[in-house]
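Working notes, structure below.
In this view, the complex is presented without one of its protein chains, the others remaining in place.
Chain lettering (A, B and C) follows the sequence in which the chains are written, and residue indices restart at 1 in each chain.
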Amino acid sequence: MEEKRASKGSGGAIPFLIGFVLSAVFLWIIFPQVIYCQKDQPIRFSHTVHKEQGMECSGCHFFREDGSYAGLPSNEQCAECHTDLMGQDPAEAKYVKEFLEKGRAVPWLIYQYQPDNVYFSHKAHDGFECTDCHPNLGDSDTPPPHYRNVITGYSKQTMKMWQCERCHAEGGVSNACYVCHK
Amino acid sequence: MGLNRRRFITFAVGGAVGSLFTPVIWKLTDDVSIWTQNWGWIPRLKKGADSAVPTVSKLCASGCAVKVETVGGAPYGTKGNKDNPLSGGGICPLCASGAQLMNSPARVKGPMKKTGEGKYDPVSWDEALEVLAAKLKSAAGGDGKALFISGDDSGTANEVFSAFMAKLGQSGFYYMPGEAQAAGRAWRETMNGSGQVGFDIEDSDCVLFIGADALDSWGPTVRNQKAFDATHPLGAEAAAKYVYAGPVQTRTAAVCDKWVPVAPGGAAAFALGLAAILIKNGASASAADFAEFKSLVLAKFTPGQVEKMTGVKAAVLADVAKTLMEAQRPVVVPGALGGGAAGFAAGAALNVLLGRFNAKGGMVALPQAPKVVSGAMGPAQALGNDLAGYLAAVAAGKAKAPEVAMVYEANPVYALPQAETMSAGLAKAGFVVSFSTYLDETAAGADLILPAPHPYERFDDLQTPYGLGRFTYCLGAPVAEPQLDVRSTPDVILGLAAKLGQDLGFETFEDVLKAKVEAIGGNWDELAAGAAFTRSGQVSGGVSLGAATLGQAAFPAKATAPVAVAPVMRLNVGSGHVATPPHNPTTIRDTELKGSVMCVQVCKATAKQLGVSEGSKVKLTGAGGECKALVHVFEGVMPGVVAVPLGFGHTAWDEFSKGKGDNVNKILTARIEPGSGLTTWAGSTVNVAKM
Amino acid sequence: MDSKLFPEGVQRCSLGKFMLWLGAVGVFLLWGIYAAFIILYNGIGVTGLDNYFGFGLWITFDLAVIALGAGAFFTGFLKYILKIDQLKNIVNLTVIIGFICYSGAMLVLTLDIGQPGRAWFGYWHPNVHSMLTEVIFCITCYCMVLIIEYLPLIFEQKQLNRIPFLRHLAHNMHVNMALFVGVGTYLSTFHQGSLGGMYGVLIGRPYAFREGFFIWPWTFFLFVLSAVASGPVFAVLICTLLEKVSGKKLVEYKVKSLMGKIAGSMLCLYMFFKLLDTWAWATGYLPSVGLTFDEMFYGNIYGKWLMWSELFLCGVIPAIMLITPAIRNRPSLLYLAAILDCCGIVINRYVFTVQTIALPVLPFDNWQTYVPNWAEWAPSFMILAYGALVLSLSYRYLPVFPQEHRLNAK
Partner (left out) sequence: MSHGHAKEFKVRWGMVVDVDKCTGCGACMVACQVENNISPMVRQDKENYLPSMTFERDDPSNKMRTLTWLMVYELSNRKDYPDHEVAFLPRPCMQCGNPACVPVCPVVATDKNEEGGIVSQIYPRCIGCRYCMAACPYHARYFNWFDPIWPKGMDKALSPRTSVRPRGVVEKCNFCHTRFLKAKERARQEGIDPNELPEGYYTPACVEVCPTGAITFGDLNNPEHKVHQLAHGKYAFRLLEKLGLDPQVYYLTKRDWVRKQGDNYLANEEPHAKKH
């Protein structure tokens, strides 16, 4: 009988509240850390160093003849300059040794990674600033870390569908499924 | 306040409710659904520049001029090359699978040496070539000790092979039997023709195919189809009439204006029956043997006699003759699976009688490209060598078995008529070497496998594939680097030649091809960019009508069993050289193959006569072997005939073809054609028994 | 041993015997769970479904149990809204049957959809034009209503009912039950109709396509009617089955007879419209698209016998039997009529699901036949076993039948 009375009184609500608060606080803090794993780029690529050499953005990021976009330079392009080591940076040495000489493409981590089922045309978005969607890596010396969702495999910065849709809606562009999916 | 059960539960409930006010549940629910779009075991797509690289594909018998679609340099798709007259943008169902066949599980990954029955060890190229060089050295001296079989009858590679053989003192260089061989031999030996015979279908207004399933598997299929396309504009009246004569309503027959059922083995008689009508209506030719020909057809090939031999009613025959006579530019395209000279010669004679030899839209004699490798065998001689006849003789012990047999891009163990006899003949060879891209039946039994690159990984060429009406040359350059330990066979042979102290005049096959291009007057860069080199002009000269041979060969063979066999080749199933590619099984109907059993087709009348019905299991027994099949009743087959599909029944390759159906080459009966001496298997007959 | 848990004043079999029974049920449950794992692990390819028969046994099963479970909403409606008080003696059972049917159908649907991880898309990305969206919404909502209706019954369990909170909760839920029943009736009517609508809107499937009223094809209304015409007698059949198994009288016969009368009246109404509909379809719609009535049937597997059985043997005949008091008042005939009635509805759901898509609409196509395989049967049996489990536990421990004590008093 005593026990029953206890549970009827304030004692019933307190464990509930403790549980409520603890779980809410704990999960708010811990969950984002568990669900994303942090990864660094395979090569510490410095945009600033390349810009200092007088390179244009469009030297590596350009439209091909068919309107498709070459977002990342291939080894062949890099090899136009990096046949031999050009500087003392260990990152460059690592690139030349581990990738260029072995003919392996660098597995860059893409911050705006979109899955295969999305068709994104850079050409159709030609009028926008790159930094409207991409982080401003152009001025970075060390690329920022990449956060990968452990369940979905997507980057944390991957634009979600509702973001695409919102912009399309605001710009009066069709939001038909096949405008963006393949 | 201690923690009792009730408090703990309350605490847990609180925690659960609390979690609902965090993103956990909602984010997890969402992420799980995103995870289902992105499962780790589902392959990802490759990114990179998309391009289409021209080359030639030699997967089908005649070769296709293709454009290989690549992403980031890796081939993934194949389409036709619009700028090449051989293709016109179209493609055959075999070459459409080209990029997939590049990565096929059936590919030989590197040189292999046989170590026991069905057992192989990988070896290095150096070791393998050492072994082969030693074998060839010991085989030198005395003709007949080495044998070379080539499955490619339009490539310059053959010059390398035959010159190599000649330097070894060997004349045993053979092509796999096919239309080109039967036609080539009949043209030269029976009709005294010169050059390479072809048919200008494009410019004809009336095409009669006698046994040539030209819009699906005969000759340069895609070019034939393009010619059909051009004369049959969409939504308008056709500019040409197409007639198909043969025992089965093939895919060609399906789109022709008329299908004339002609019994298997009756093609020559049918053509001569038409010739008789033409002659009666005043047709003549300046050929030396016209008189002999005339008396032959008027005496032995009257409509009544033709009906007995072919099953074609007099009225139908007259109707076909009328169609030919009324046309402005008719052409007769003879061809039937089954070798022999008579079928071709009779059809060619018909063209001559119609005044269509070397005429626009008619039958033409084309010049041949000059040889560039000294000592190479000319096309006349190479086509003249009869592989099936030779192997049959070896099998029967009538000819000496070679000590070394080399097989390039060919599958004689599987694809020769009366296959079991022929492969027994090949098995008598002391040492069999297979230069094959795929682990086919021949490779699977060879002593040494020296894998060849896939057509997209090598230099190769196409010289006027048989059937074309115009001299045409196409070049294929590699689209991608080979991913496997393979070497181009002509390069291997050139290396071997050097090893054996021969001088063939070239170091690499690329140099051979460059010389070839120069010899024909073409431009290497343009050709490598996918253009075709074509030249108009024909080889003039009188021809005979082949009366002497036809008088013996044009009569159907005497039946030895109750049901005549009509083999049907469907290119989507595969060719003699390439088995069903991975994406093609879905294109094969369930009336052609059910599970692992193939279907043979008979009409209702034949089914009734045989006591079988739709779905009955039957055994077909020929002179050299037997096959199992299911019956599919199809009214597009002549009574008394069973239509059997070629291309099934592989015992090697991969799961897309292995163990599916039966190899009908086994039940075809190879015999020597009277008059021509060629091996033929047209008009084979079988027993059909319900199982 | 567990007699303290039994409802007040009733007898139950021994725990050992009960466990034996649960063990038998468990065998089917385990078989179904194995099949479910195989299906989820490999994909639905392990079933007998194919590209022609995207719908098969599972959908038929779902539609059938949902129709037969309609006793819950309709009896509730009559009891709480129309205040037919006699029905209180069986309404608990109808709620349990309804709950089993709906939750079971949802379990099967989880297996049936190719991507269970996306099951919630129906809520988040609904297509308001789709009858199936309506079904998804209504079924899940109604399943929750059924849980709400079921809960007070659980709280009335002898031991649980000692907890004041639960006692009060159960009491208050009872007081407001009419509200839930009202919501349930609304939801249920709509999804029963939407299930029919699902087929009626198939413009490309002449076997099922029907014109209709506003956005609803006639099948919408026919499915509602057929469900209420069979649900009540299905509850009677289950009740009778329970009586036979337990050897006790649970519900007065006149309640069953009343249920029969209700179902019979609805069946008469349904058959009237169904026959009209079939006539109009066969003579009006089919010729308009170049088809004949005869072309709708094939061999024995999709023969006309199915239609005649559905319409007459299992339609008109039980309708007459159920509205004729003299027949209805004889137990064996009532049960026979009830069985026929239920069979008719199952046939109806089957032909609308399977024959609709077996019929080749393209003239050069052929009839295809469909036979479910073990991987479809096993989960279906699992649901039946699950139903038996829930029903057994409820009967043993919950006061399902208010009359049981009185009827079995010695």
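Heads up, the rule we're going with is that a contact is a pair of C-beta atoms (placed from the backbone, for glycine too) under 8 Å apart; a residue touches a chain by one contact, two chains touch by 3 or more.
Please read these numbers as outputs of a predicted model, since none were measured by experiment.
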| item | value |
| --- | --- |
| Touching partners, among the displayed chains, of the absent chain | A, B, C |
| Given C:L5, C:I33 or C:V46, the one touching the chain that is not displayed | C:V46 |
| Hidden partner chain, touching residue among B:R329, B:K514, B:H583 or B:K619 | B:H583 |
| Omitted-chain contact residue, chosen from C:T356, C:S392 or C:N408 | C:T356 |
| Touching the absent chain when the full complex is considered, from B:A605, B:A623, B:I672 or B:A689 | B:A605 |
| Residue, one of B:D30, B:D205, B:D229 or B:E420, that touches the chain absent here | B:D229 |
| Touch list for subunit A against the chain that is not drawn | 63, 65-68, 115-117, 119, 121, 123-124, 126, 174, 176-179, 181-182 |
| Missing-chain contacts mapped onto subunit B | 34, 36-37, 39, 41-48, 50, 69, 71, 74-80, 88-93, 96-97, 99-100, 102-105, 215-216, 221-222, 225-226, 228-229, 232, 234-235, 249, 251-255, 259, 261, 483, 571-572, 581-591, 593-596, 603-605, 635-639, 654-656 |
| Contact footprint on subunit C, counting only the chain that is left out | 37-38, 41-46, 49-55, 112-115, 118-119, 121-122, 125-127, 129-133, 135-136, 197-198, 201-206, 211-212, 215-217, 287-292, 295, 356-357, 361-365, 368 |
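Everything that follows uses one rule, which is that only the chains that are shown with their structure count from here on.
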| item | value |
| --- | --- |
| Separation of mean Cα positions, subunit C and subunit A [Å, integer] | 50 |
| Where subunit A and subunit B are represented by their mean Cα positions, the distance between them in whole Å | 51 |
| Multi-partner residues of subunit A (at least 2 other chains) | none |
| Residues of subunit B touching at least two other chains | 32, 35 |
| Sites on subunit B touched by subunit C in the complex | 29, 32-33, 35-36 |
| Touch list for subunit C against partner subunit B, complex | 115, 117-118, 120-121 |
| Contacting residues of subunit B [partner subunit A, same complex] | 1, 4, 6-8, 10-19, 21-24, 27-28, 31-32, 34-35, 37-38, 40, 44-45, 48-50, 72 |
